[in-house]
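Below are the structure tokens for one structure; questions will follow.
Take a look at chain A:
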Amino acid sequence: MIADLLVQGIQMLLVLLLAPLLTGFVRKVKARLLRRRGPPVLQPYRDLLRLLRKEAVVADGASWLFRVAPYLIFAATWVAAALVPTFAPGLLFSWTADLIAIVALLGSARFMLALAGMDVGTSFGGIGSSREVMIAALAEPALLLIVFTLALLAGSTQLSTVAGFMASPEVGLRVSLGMALIALVMVAIAENGRVPVDNPATHLELTMVHEAMVLEYSGRHLAMIELAAALKLLLSVSLVGCVFVPWGLAAPGAGAAAYPQGIALYLAKLAAAGVLLALFETAIAKMRVFRVPDFLGAALMLALLGTLLLFVSRSL
Partner candidate 1 sequence: MGGLGFDVAHMLAGGLVMISFTMLYQDRLSAVIHVYALHAVVLSLSVAWQAFIQEAPHLYITAAISLVFKAIIVPTALHRIVRRLGIHREVETVVGIGPTMLAGMGLVALSMVLMLRVTPGADALAREDLAFALSVLLLGLLMMVTRRNAVSQVIGFMSLENGLVLAATGAKGMPLVVEISVAFSILIAFIVIGVFLFRIRERFDTVDVGALDHFRGERR
Partner candidate 2 sequence: MPAASFLLACDAVLLATAMAAIAFGRVEGAHRAVYGTALVVSTAIAAVALGYLLTAGGVPSDTWLPLGLPWLGADFRVDPLAAFFLVVVGAGGAAAGLYGLGYGSHESAPHRVLPFFPAFLAGMNLVVLAADAFTFLLCWEFMSLASWALVMAHHREEGNARAGYVYLVMAGFGTMALLLAFGLLAGAGGDYGFDAIRAAQRPAFVPTLVLVLMLLGAGSKAGLVPLHVWLPLAHPAAPSHVSALMSGVMTKVAIYGFVRVVFDLLGTPAWWSGIVVLVLGAVTAVLGILHALMERDLKRLLAYSTIENVGVVFICLGLALAFQASGMGAAAALALTAALFHVLNHSLFKSLLFFGAGAVLSATGHRDMERLGGLIHRMPQTSVAFLVGCVAIAALPPFNGFVSEWLAFQAILQSPQVPQWGLRIIVPAVGGLLALAAALAAACFVRAFGITFLGRPRSDAAATAHEVDRWSLAAMLALAVGCLLAGILPGLVIDALAPVTLALLGERMPAQAGLDWLSIVPIAAGRSSYNPLLVFVFIVASAALAVAVAHRLGSRALRRGPAWGCGFPDPGPVAQYSAGSFAQPLRRVFGTLLFRARERVEMPAPGSVAPARFTLEMHDLVWDRLYMPIASGIGFAADRLNRLQFLTIRRYLSLVFVSLVALLLVLALWP
Partner candidate 3 sequence: MSALALDAVSVVLAVPLVAAAVLALLPGYRVTARLNVAASFLTLAAALTLLVAERPEPGQYLLVDDLNIVFIVLNTFVGFTTSVFSASYIGHELATGRLTPTYLRFYHAMYQMMMFGMNLAFVSNNIGLMWVAVELATLTTVLMVGIYRTHEALEAAWKYFILGSVGIALALFGTILVYMTARPIMGEGYDAMVWTLLVAQAASFDPALLDVAFVFLLLGYGTKVGLAPLHAWLPDAHAEGPTPISAVLSGLLLNVALYAVLRFKILLAANPAAMPPGPLMVTMGLTSLVFAAFMLYRRRDIKRMFAYSSIEHMGIIVFAFGMGGPLANFAGLLHMVMHSLTKSAIFYAVGHVAQVKGTQRIAEIRGLTESHPALGWGLVIGVVAIAGLPPFGIFTSEFLVVTSTFAREPLLAIVLVFGLLVAFGALLLRVTGLAFGAPTGPVGPVEASYVPLYAHLALVLGAGLYLPPPLVAWFQHVAGLLG
């Protein structure tokens, strides 16, 4: 029991600590791909600390919601990230929320973020929020359809069970899974505001989505939001990893030695994902906002197709 609690605690801390690192790593790789030196990998940590220490400037018209939202966003994202198996399935609290609930927790965070964007009453916040909810409105059903595909295959919506099933030999290669994977990656890109849907590095007014919402934030509030964004990226990568690359997860009851191995493999997965993400982002151009629905619509169709093809590939 204590050990279980401990492993769960490690997981929570691990995601919190690794999240800025992943962001920094992706930035670094991207910079190198562009033949720049780029900021140090640990730069996000420094940014966060500096933001924490600064005084927060709050716009005159901002309400209490503006100040409360960052903490709630952070909390919801952190809880969600802590519930996705990273290095070991079957954590103590893994039954607290299944995949659907994790998706919904992210939805709660986004809900607050979109509201926070509208609080001050500038036109930029509104732009960001309205585009964010548009993207989410298309991304979420796609994500849930992917969940359906996985759940119908594995007979469960519990991530641990799904991961266990995916690691077992009875899965095999399936068209559905391939489609689900592609769709999941597309959705994850959109959800995390990466190129080509959004550019996390831009402040060009009319193209930004996420940055427009958090434009008024500063200081510790901004730190919370940045950390939440990093956590979300980490969560997406972990999710893809635990579902589609489930090997190397420390099986429950496998003994203490399995955990370091699991952690090491997890780090390797993160690194690989970071490189791939950076490659992808460098190779592709950002699209116009009103092309995003097409992009996400494709993801949605892929996910639906994946679900329906399940019945063809194996009569469930």
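On how the list was made: all candidates are chains of the complex that A comes from, given by their letters.
Definition applied: a contact is a pair of C-beta atoms (placed from the backbone, for glycine too) under 8 Å apart; a residue touches a chain by one contact, two chains touch by 3 or more; residues count from 1.
Quick caveat, the model's predicted, so the values are computed rather than measured.
Interface record for this complex: partner of chain A among candidates 1, 2 or 3 is 2, by the touch criterion. Every residue of chain A that touches candidate 2 in the complex is listed here, in rising order: 51-61, 63-65, 67, 71-72, 74-76, 78-79, 82, 93, 95-98, 100-101, 104-105, 107-108, 110-111, 114-115, 117-127, 129-131, 133-134, 136-141, 143-145, 148, 151-152, 155-158, 161, 203, 205, 215-216, 219-220, 223-224, 289-290, 293, 300, 303-304, 307-308, 311, 316.
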